[in-house]
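This is the structure, below, for whatever I ask next.
All protein chains but one are shown at their positions in the complex.
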Amino acid sequence: MTPALWKSAANALLEANLQLTRGSFTLDVRLTLAPGEVLALLGPNGSGKSTVLDLLAGLAAPDVGTVTIDGAVLTAPGRFVAPERRAIGLLGQDALLFPHLSARANVAFALRVGDAQLNASLARKEADRWLDRVGLKDFGDSLPRALSGGQQQRVALARALAAGPRVLLLDEPMAALDAETAPFMRQLIREQLAETGTSAIIVTHDIVDAVVLANRVAVLHDGALIDQGTTAEVLAAPRNPFVAALAGVNLVVGTVQNGAIVAPDGRIFWVRPADAGDLDSTGPGAAVFRPASVVVHTEQPRHASPRNVWSARVTAIEPGSGGVRLRTSGDPEVIAELTPAAVADLGLQLGSTVWLSVKATEVSAYRR
Amino acid sequence: MTPALWKSAANALLEANLQLTRGSFTLDVRLTLAPGEVLALLGPNGSGKSTVLDLLAGLAAPDVGTVTIDGAVLTAPGRFVAPERRAIGLLGQDALLFPHLSARANVAFALRVGDAQLNASLARKEADRWLDRVGLKDFGDSLPRALSGGQQQRVALARALAAGPRVLLLDEPMAALDAETAPFMRQLIREQLAETGTSAIIVTHDIVDAVVLANRVAVLHDGALIDQGTTAEVLAAPRNPFVAALAGVNLVVGTVQNGAIVAPDGRIFWVRPADAGDLDSTGPGAAVFRPASVVVHTEQPRHASPRNVWSARVTAIEPGSGGVRLRTSGDPEVIAELTPAAVADLGLQLGSTVWLSVKATEVSAYRR
Amino acid sequence: MIPRLLYLPASIGLALLVLPLAGLLLKVDWPGLPALLLSPEALQPLGLSLATASVSTVLCLLLGVPLAVVIARSQPRVAGLLRALVTVPLVLPPLVGGIALLSLLGRGGVLGNTLELAGLRIPFTTAAVVIAQTFVALPFLVIAVEGALRTAGVRYERVAATLGAGRGTVFARITLPLVAPGLLAGTVLSFARALGEFGATALFAGNQAGVTRTMPLAIYTAFNGSGVTTDQAVALSLLLIAVAVIILVLVGTRRASVLS
Amino acid sequence: MIPRLLYLPASIGLALLVLPLAGLLLKVDWPGLPALLLSPEALQPLGLSLATASVSTVLCLLLGVPLAVVIARSQPRVAGLLRALVTVPLVLPPLVGGIALLSLLGRGGVLGNTLELAGLRIPFTTAAVVIAQTFVALPFLVIAVEGALRTAGVRYERVAATLGAGRGTVFARITLPLVAPGLLAGTVLSFARALGEFGATALFAGNQAGVTRTMPLAIYTAFNGSGVTTDQAVALSLLLIAVAVIILVLVGTRRASVLS
Partner (left out) sequence: APSNASDAEQPATGLEPQTLSVYAAASLTGAFDELATLLEHENPAVDVQVSYDGSSTLATQIAAGAPADVFASADRKNMQPLGDDALVGPATLFAGNTLRIAVAPGNPLQIETLQDLARPGVITVLCAAQVPCGAASASLLANAGVSLTPASEEQNVTAVVTKIAGGEADAGLVYATDVAANPDRLQGVTPAGADAVVGHYPIAVVADSAHVEAAQAFVDLVLSPAGQAVLAAHGFLAP
């Protein structure tokens, strides 16, 4: 939580400082958004992402807090601007298409709200163009209940973009989309935001969305922002297991000892020379390495170059993006990625005891 | 559509033959499920996946068709067994937790329905165990509206599993789950299905779900099954662009000419010798190659070994699982995967004209 | 999806509502019926009833829908109180409703005096009939629409607001269409109640042919006049019921088609 | 979220419903009130009214909820017809309801004769009061619950069915709790209507102290008996209204807490 992370951008478009308690859940978040910036808001289920968006859009009020856009106060003690006057659009987790309006009329509704001049027939034509852009040219007359889940999601996306807000909040906009469509929708969002100079916050569980769409990433955990920065920064040095899982890397949160990181279960991870220099005094620290860097042996490797060697049990075998992923026991667990051929060659099975090794040069480390 | 694909399993548990027209959408599907088998049902948005599950579960009736379980007729002309008597569970695309019941009571409802003997307090204890298994130990008393989207999804999953059906139909069960939780839920589903010997059909847009959970994959497109087989079979020889996108490979559907595949735009793809033998006579055929096999040049490569060389424009630059993905113009478009360093070295940008090459030995091919 | 056990009580309930009407049919003097129904004594009150009930229903919509919105979107305590106030007129025996209206709008009534000075007299006019009908029918509309609004919730209204739509637009384009079934139900109920209104009208508006004699008053007059033979009253009731059923069925099927 | 324009008509609507009652307050003979309200002439009808209205409301629930379920889950055409049939008793002027019930259950009535042979006589008994009240109050319950059922939809019922729950279980554990607000609204409406029922009761049940003289009949009797001075009638009405408001507010706040 270095103060530098929270530096208030002098040119911030949106600034928010939000505190809220709901039952046992407490939210305490400060964030800013520069003009044209796209922020990916990541975090585990129940970390408060949707709640943050509701508070920004004015669908809920914080216990204490402020929201300003371009210096104008939207939310503050004693002041609350209604959602429709905030120019902040929100595409929620549910599509919530107006059930009595056709797909076309849903989009046209947003268009006419955004532009009072627009007459009905022009709005319909424009809406049809939007439907075309989300690949639903032939579904203009369909009522929402005659659309599939993914189709509804796409109409809702078109509707949210068509409203033309200054800031757009998107809550898992790609969750229901198929593999073929998702990249096109991602492209559409990116182009549209860039073209109109709209700032946006995108909540997602898919790292690809963050990388493609966002300039910056913020990670929410239990109602608090635990990490913020450019996507590369955040993913390169994951600060908690969630980000590590998202980035698909192994993260060992432990203590610094003699230039190495000691895991909670006592394993010692030697790190690459570049980072070891920082680790001269004790304190909390973390080691990060890619699953592909983990070598799996069925016998204890002797006279081998890697300095980091330990034994573990195989707890799961799963396919991964780059081959087969082995989950192995320990605190924390370590994931190794192998080719399917290697798995077969080594005769690995659930419960097998294996030896794992990682070259120190593959392990990056930082103080926490 | 080789008849072999549709072979009726002699030992099928569930057999369905379904025809339905809704507006301009027509469904015509025949599928079987063996005892203990898990089938992944894949397909683009609006291809009819949810509709198929509804028809199997008895939430809708086909225009014509039959559904049998263990030989007992559930749906047939003049016969329709009510959903509650089918022993077929369905976890729909929406969580639809009973809004007046706590998370615990939602799960306990399913438990007591499944086991009339179970008394209320035992059911509550058992429900708490289920909530623990989906990582929501502390949310037993929460009403659905006090749960986040992902939390609701997890309770709904627990509820569906707890009901203990003979066949379980899961419609995008992982869509709202965070990256850290998803693998555990996947594992939970796998273990629970295996332990109870439950057969299942899982609809998903995530190839990982299919690979981890399913023995077999079926691909639905515009209401028809266009591909079926083991996951490896289907992904190795994608029969349409959707499956190719899902598998993350390039697919060129064209015609066989002189041992090569000719794309719709005239590009000729020479293929590996092992497959070329099959391509002696003209007819429809397809070529498949991995994005990582595509080499990108900024100038026309001369005297190079690859036989397949063409020029194209860069239409998109996206991060991919193994580096940066370049989408390039053409019919069909071709995706190339490079390291970020290579992209920087080559100075690639959106709209750049590049030369692409693929070694024939990297291209597999088959007749359609 | 209907539990089979429910069919028995449902049939009894339906029988309780329908059989008495069937019993009424047995009392009808069929040969004399056509002449009676075509007489001015039948047609004039029917026309007046349809006209006043229609106006009252429109008034109910204009006043009741806003009231329903206010109640549905108020804090629970306020809503509870308002809802109770709105329901009270239902409890009033018809006569008392008439007394209450007279004590407010009659000569010597609080508002009545003021109106009198302005040269306006309400009792004994067709306006009084409309006011009496609106008074008794309004609660139906409010309760039905409020229930529908509450069930529809505010999710879609919130979505519309995040798209930038103002309250008026949201109300007209989202809220009203969403509660259309409840609105229609409320309209039907209040029209039916206005059509059948007798007590408050009798006392507050009086009973003058062509001005305030609505169908229920004509029926009562016929009943009082005929002594034991309720023929004419029954025949007139039948006419009222028949007209009501036709209207209800017409609206009912249109309603179904809106819901589809 | 309430468009500001709506507050004006909402206030007028509320005033129309509340002001006449306030006007009634001005007519009250306050000094004589306590003695009157504590007299047996006031308390006996009040007790009878509360008792019969409660029994009627229970009957409405037992018969009306199943009927509402059947209508809500029927084909649109059937539902439209059933809904119209259920609404008709609303249109009946009070007296006609009494004639109808007498013609069914009275001496010489279709069912009345049969019952007479079985030694059962219904008219002019407390049972008749309950039947008359149920007849007029049932439509309210059915319409309110049917609307709620329709709005709640079948999504949750379908989910419960895919979990293997039988129809009875689904009805008791899912459907009923989901329509609880509509059920409560219907109960309140039908109780209020039963409490205020006058017309059908007067003819079908008669007006015998302690047996069939409910509060509305007592008010009518007081009104007729005293001639001009409506004091006693007004005082009794006030008592009825006060009791109704207390019950409605109590139920109303409980209802809010259920919805929370």
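Labels A, B, C and D are assigned to the chains in the order they are written; within every chain, residues are numbered from 1.
Keep in mind that, in the parts below, a contact is a pair of C-beta atoms (placed from the backbone, for glycine too) under 8 Å apart; a residue touches a chain by one contact, two chains touch by 3 or more.
Bear in mind that the values here come from a model prediction, so they are computed numbers and not experimental data.
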Which candidate, C:Ala53, C:Ala100, C:Ala202 or C:Met215, sits in contact with the chain we can't see? C:Ala202
Based on the whole complex, identify which of D:Leu48, D:Ala148, D:Ala202 or D:Ile241 touches the chain you can't see. D:Ala202
Which of D:Gly13, D:Gly106, D:Gly147 or D:Pro216 contacts the chain that the document leaves out: D:Gly106
Since one chain isn't shown, list which residues of chain C touch it in the complete complex. 102, 106-108, 123-124, 202-203, 205-209, 212-213, 217, 220-230
I need the residue numbers on chain D that touch the omitted chain, in ascending order. 99, 102, 106-109, 112, 116, 121, 123-124, 202-203, 206-209, 221, 223-225, 227-230
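One rule holds in what follows: only the chains that are shown with their structure count from here on.
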Return the distance between the CA-based centres of chain A and chain C, expressed in whole Å. 56
List the centre-to-centre spacing of chain C and chain D in whole Å, with centres computed as mean CA coordinates. 15
Mark out which residues of chain D touch at least two other chains, giving numbers and ranges. 161, 167, 170
Make each chain a node and each touching pair an edge, then name the shape: line, ring, star, complete, other. ring
Chain-to-chain touches, reported pairwise for every pair that qualifies: A-B, A-C, B-D, C-D
Could you pull out which chain D residues touch chain C in their complex? 1-10, 12-14, 16-24, 26-27, 62-67, 69-70, 73, 76-77, 79-97, 99-101, 103-105, 109-111, 131, 134-135, 138-139, 142-144, 147-148, 150-152, 154, 157, 161, 167-168, 170-171, 181-182, 185, 188-189, 192-193, 195-199, 215-216, 219-220, 223, 230, 233-234, 237, 240-241, 244-245, 248-249, 252-253, 255-257, 259-260
Which of the residues in chain D end up touching chain B in this complex? 155-156, 158-167, 169-170, 173-174, 177-178, 180
Complex contact set, residues of chain A against chain B: 22-24, 43-47, 49-50, 93-94, 138, 142, 146-151, 153-154, 171-172, 175-183, 186-187, 205-208, 211-212, 241-242, 245-246, 316, 318-322, 327
